[in-house]
Structures are given as C-alpha cells and as structure tokens.
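Here the complex is missing a single protein chain, while all its other protein chains stay put.
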Amino acid sequence: MSDKIAVVPGSFDPITNGHLDIIKRAADVFDTVYVAVLNNSSKNPLFTVEERMELIAKVTTNFSNIRIESSSGLLIDYAQQKKAQAIVRGLRAVSDFEYEMQITSMNRVLDENIETFFIMTKNQYSFLSSSIVKEVAKYGGNVSELVPPIVAGALKEKFNG
Amino acid sequence: MSDKIAVVPGSFDPITNGHLDIIKRAADVFDTVYVAVLNNSSKNPLFTVEERMELIAKVTTNFSNIRIESSSGLLIDYAQQKKAQAIVRGLRAVSDFEYEMQITSMNRVLDENIETFFIMTKNQYSFLSSSIVKEVAKYGGNVSELVPPIVAGALKEKFNG
Amino acid sequence: MSDKIAVVPGSFDPITNGHLDIIKRAADVFDTVYVAVLNNSSKNPLFTVEERMELIAKVTTNFSNIRIESSSGLLIDYAQQKKAQAIVRGLRAVSDFEYEMQITSMNRVLDENIETFFIMTKNQYSFLSSSIVKEVAKYGGNVSELVPPIVAGALKEKFNG
Amino acid sequence: MSDKIAVVPGSFDPITNGHLDIIKRAADVFDTVYVAVLNNSSKNPLFTVEERMELIAKVTTNFSNIRIESSSGLLIDYAQQKKAQAIVRGLRAVSDFEYEMQITSMNRVLDENIETFFIMTKNQYSFLSSSIVKEVAKYGGNVSELVPPIVAGALKEKFNG
Amino acid sequence: MSDKIAVVPGSFDPITNGHLDIIKRAADVFDTVYVAVLNNSSKNPLFTVEERMELIAKVTTNFSNIRIESSSGLLIDYAQQKKAQAIVRGLRAVSDFEYEMQITSMNRVLDENIETFFIMTKNQYSFLSSSIVKEVAKYGGNVSELVPPIVAGALKEKFNG
Partner (left out) sequence: MSDKIAVVPGSFDPITNGHLDIIKRAADVFDTVYVAVLNNSSKNPLFTVEERMELIAKVTTNFSNIRIESSSGLLIDYAQQKKAQAIVRGLRAVSDFEYEMQITSMNRVLDENIETFFIMTKNQYSFLSSSIVKEVAKYGGNVSELVPPIVAGALKEKFNG
C-alpha cells in the first residue's frame, strides 16, 4: 500500500489548542501530514509566517510524521506538489461549515482526485478561534486553557513587549 | 436576597428598537441593568461613544434601574467590577447565535461565575441591525419604524448635517 | 427587592449532565428555580414522570433553592401559577435554537411578561441529548461521562432488568 | 393583465454561472427583468460598473426581455422607479439566507408592495461566489466551469494584463 | 403576455396567519394562484382535506384570483396540469430552508421548467406553524393573534366539541 499523505492548511495566527487537536488527529490516521501555513491572507497577521511555523514546530515535536511548511498561491497546487490524497480541515460551527463547503467545492473543480476530509474539533474547543484568543490576550486576559504554554508566552510578548 | 445585577453590552451605533426591547426586558427581571457601550471596536463608528450613551439615556428615561456607561477592555472585567451575576444579550439569527456562543464560551473560561443569558428580540425586530439602519438612513430612507424618533433625528442630522 | 423565580422545563427522560449544568446555572442566579418535568409529551418515555422527578431530586440535593414538580398543559400557565419572571432553557445547536424560538415566540403571545432566558450548556455537553444517551445505554455502551452515576445505574436497570 | 416586472440586483463583480442561472430563471417567468448592477458597495471592486454591465450584456444576448442598468442609492427606490412588482434574489447557503432576510425585511418596511422572491441556484453552483472565482483566477486557477468563457477571458486579462 | 400562474402547496392543517400572508403575496404578483391542499401526508391530520379547503376558502374570499383544490400524488404533476410557471413557498427558519431546498431540487429533476419561488413570511409570523397552534389550542390557550377568527373557532370546536 502506498503512503497516505494529508495537508492541514490554515493561517495559524497563532496555533490554538483546537488547531493542535486537528493536526494530531490527522497525524494519527495519515502516514505523513503537511501543516501548510497560508501566506496569502489579506488580513494583517499578528505573527509572521516564520513565527507561526516555529510555534507549530515547537508544539508538535512529539510527532515524527508532521512537516511544517508555508504555502502561498492555490492550496490545491500545494497539495498536488506534496502528492497528498487528502486535505484535512477542522469543523466547528455552521458558518465554518458553509465557507468550507465553498472552498471544497472549488478545490474539486480544480482537482477531483484530492479529497477534503473534515474532522470535528474536541467539544471543549468548539467555539475557539485565533482571533478571539488574540482579542483576549490583547487586554491581558488569561488564555492558558486555549493555547499551548509557548503560544501564551508569545502572545504576552507581542502585546507587552 | 441580594440584588440581581446584569450587564447589557453592545456597540449601539446607534441604538435601535431591537436593542431597546432587549434592555427593557432585562430591566424587567434584574434589579439593576448596566448598559455598557463598547469602546474597543475596530470599526469606524458613526456616533461617538458619548453620543451613543446620550441617545440611550434619552430613550430609557422611564426606567430607574438602568445605568449607562462606556467600557473598553475585556467585558468580563467590566462585569466583575459591577458585581454582575449576568450578561444579557439579544439573539436574532443563526450567525448571531454562533458568534455569541464563541464570546460566551470565552467569557466562561475567564470567569465561570458570570452567566450569559440570551433573550430573543421581538419578532418584528428579528432582522434589524444598526448597520442596516445606517445604510438606509444614508440614502434618505425612512427608518422611523426601526429606531426611536430621537435616533431617527440624530441619523438625519449626521447624514445631512 | 422581590424574589426572582425561574422555571426550567424539560422532558428529562432521563436528566443528563447537560441538563444538570443548566439547572445549576439557573439556581446560581435566581432565588428559586422550579424544575418542571413535562408530562404532555406524545413520545413514549423510558422513565415515568415520577422516576424522572426522583432522579432529578437525587442529583440536586446540594441546592436548597430548587423545587421539582411535574407539569401538564401549557408551560406558560404553569409559570404564571409559580409567579415566575422567567423561563430558563439550555441552548445547544442551531436546530434547538429554532425550535426554542418558536416556543418562546408563542409563549410571548400568551404572556408578554414572562421572559425566556437561554443559557449555553458547557462546551463538553454541546452535543448531548437524552435520546442519544438512551440509544447508547440500550446497547450496553458506557454513559458514565454523560449522566450522573445514579442515572447511569437507573439506565442499566431499565435495559437489563 | 399587466406586465410582470422584476429586478435582479447584485454586485456581479464579475457575473458567474450561478448569477446567470438566476437571471435566466427570472426571465423565464417575468415579462421584463432589470439586472441592476449595484454601485454603492464599499468594497474595492475588480471590474468597473461599466465593465460588469458589459459582461452581463454579452452573456444574456439571447434574452430579449432583460435590461441591464446600474443603480446607486436604495434598491427599493430603483424598483419603484421601474414599476417592478418583484425583486428576485438567488439563494445559496444559510448565511446568504439570513442576510437576505435582513434586506428583505428592511425593504418591506420601505415598501410593502414590492415582493422579494428567492430562487435556488442550480445545485452545481450552490457554493459559487464571485469572490472565490476571483481568488482562484488571481493564482492562475482554471475557472472555466464557473463563469462564462467571456468572463474567464476578462479575468485572465485583469490578472495578467 | 401570457397569464402567470402559481401553485401554493401545503398541508394547511389548519391555515395560519403566516400561510395567509404568503397566499396573499403570491396573489398580488401572479394572475392566478392555486392553493393546493396536500393529501398525501402520512401524519394524522386534525382537519380533513375538505375542512381545510373550506377554511382557506372562507379567509380568502376577497381575492378573485385564488383557486383552492386538493392534490395527492406528486406536486410537480399537479403544477404541470395547472400550466403553472411557478410554485410559491413561504420561508421561515433555517430548517425550513433546507427541507425546501431538498424538495425544490427534486422538483427540478422532475421538471426543469417550473420554478420555485420562496417568499419570506411577515416578521411577526416567522416562528409560527400549524403544529404549535394546535398544541396551544389543545390546552385552551388563546390563538387569536395567530390564525383568522374563523380558524380559531374551528380549533375550539375540534378540541371542546
């Protein structure tokens, strides 16, 4: 049997416990998982792509089958280049669901052979997002239950530094 | 029995009949209601925080248990400072619902003891928002069924003044 | 200030950790909470109304301000009779949300003065329901994370006894 | 019987196969259909209003009962001026649905006599939007299944020209 | 121009103010409106098809372009037989929306030429349904704001007679 390869794309600005949960679940099923930090967002990021990649690397050191890369351009081009059979995405709420449907539908038009799999996040992270974490951290709120310790530290530094 | 205190937060830019309905319903159940005009929004407001507070004050004069204040920073810090047992929010549509779930979930992480209560707006205001009111007022449309008269006047002044 | 009284209605067939969470949250804010076990459901219940009331009583013994009763007929009549200012309901998912909107809207037509407050369940119970618990218990699955121990015992007895 | 006149409003930046499907369906039922290219959007459009109107004109030449115009200001004022009985909108997903409800509700406040009809897009275009088409075209992805050939050409020119 | 004909299908068990609102809106735009009382429902109806037709007839006497009929079998066969260009359906909530999408999608497979138009109910009827009306009437609740007087009378008779 051939290797099963998946891409887990995202902004990861910064990685939360919810993202980490999805990445680990993908790494449990697939032989190799590429975490693709998307570089083409129009929004003003808090962390640079390099900082985001470094934070992901630090919180996934226990997993030998995870590769962290950045990607600009079309996700489907990236997935083809990695010979991935699948894109894995976390699903939280209804609005996520619809946006993801749009993206997935478009990706199928571009390449019918790369499947998108959705995984449900752990219940306790159902309503978690990078933006809400940044909003709270900005006002000095405690985010230690929502992001790995190293990310909590990086957020503190960004806002107080 | 101790006093029951609630905070009703919002941008109120400007207050609509829907907001007013929620504030009044909260004031019917709680002993004291703090209307917190949020100051930390990144969007360009039409009215200043002071103007927004003044409009709310003018349309709630019949209620003796309503206090109007502004709040910047984390809502949960404000609620703690007011010794509120509850945050009261209006619920309209599905997208509201999900965003509110995110905020509520985060607020619980920050303080488990302050409960968020959602109240349904009156059916006739189910699809009403400050932004749609501003959009219509900007083009000279009649918004007198959707906002209190004094707010309709203030909108007219902003756009024609 | 007058006493604040709330009604928490439901089928509770049987009570889950999600229900218990909502009841306790209501009891933290209101002076008296009536848990109303609804008797007018057309569905075939697993537990009798008396069994359901007894299970609720056993898992809420630490709360002195909770009363457990059964109710048939219109909920709003029951709430009026208890002089309740509020009905408290748990909110889980979008489909809940819409059905609850229907009921609330109808209850307002019947009595404008009794407010319905929605509380979000704890994230870990967001997708929990009595029916899914019964389905799992029926096939011998382990439901001990989802219902209080005494309810888990009662379920085992129903299905094996 | 009097003529049945409908307005199909939108940004059409640019027109997709989904938009075209809705316009044609409206033209099959109504005697005259005004396609109103909205000019009051705050977003940075890719195509000018004139370019958008020209693209729509080119892909609807087979229909003799379609008029293409631009509109700034309130849609309801435009519809009144055209003596339209109806506004026709395409419906895709849940989030569309709610936003459309807001707009429709507001339009009814402004003029109770102009009805809004929603039409479902063809299944294959359920998740299609101008923005996702532009995103893909920008990175050189193939959009020929999603927009008419002439629009695909115009997109290529915009991004490579 | 040819006549514009629409079918408004439903169970109408019994007709509510929400249904009536939709039927009237359809009758304002189309030349002839067929109200089709569906007979093939598996649910136990409260009113017979004849009683339902009679109630609809009594509350629509002011409209000369409304015909009331019963229909069993496939709706699309009925619509074809009436030479209708359109089926008109009321839209309330998200769950409605999805079910309606299923039906519409199927009807298009069966006949691409008959269009389904969705109309939003008046805000005050957004959460109204025949079943909730029946539930309330059964327990003696007052439904006079929700159904025409003659329907309120018929409900009283059914439950007390």
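Which chain is which? They are A, B, C, D and E, in the order written, and residues in each are numbered from 1.
Please note the rule applied: a residue touches a chain if its C-beta (ideal position, glycine included) is under 8 Å from a C-beta of that chain, and two chains touch if they have at least 3 such contacts.
Because the structure is predicted, anything quoted here is derived from the model rather than measured.
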| item | value |
| --- | --- |
| Contact residue for the chain not shown (choose from A:39, A:70 or A:123) | A:123 |
| Of C:3, C:112 or C:145, the one touching the omitted chain in the full complex | C:145 |
| Residues of chain C in contact with the chain not shown | 93-95, 126-129, 132, 136, 139-142, 145-146 |
| Residues of chain A in contact with the chain not shown | 1, 3-4, 25, 28-29, 31, 85-86, 91, 94, 97, 101, 104-105, 108, 113, 115-120, 122-123 |
| Hidden partner interface residues of chain D, rising order | 94, 123-127 |
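We take it that only the chains that are shown with their structure count from here on.
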| item | value |
| --- | --- |
| Centre distance in Å when chain C and chain E are each reduced to the mean of their C-alpha atoms | 34 |
| Euclidean distance of C-alpha centroids - chain D vs chain E, Å | 29 |
| Touching two or more other chains - residue numbers and ranges from chain A | 94-95, 126-127 |
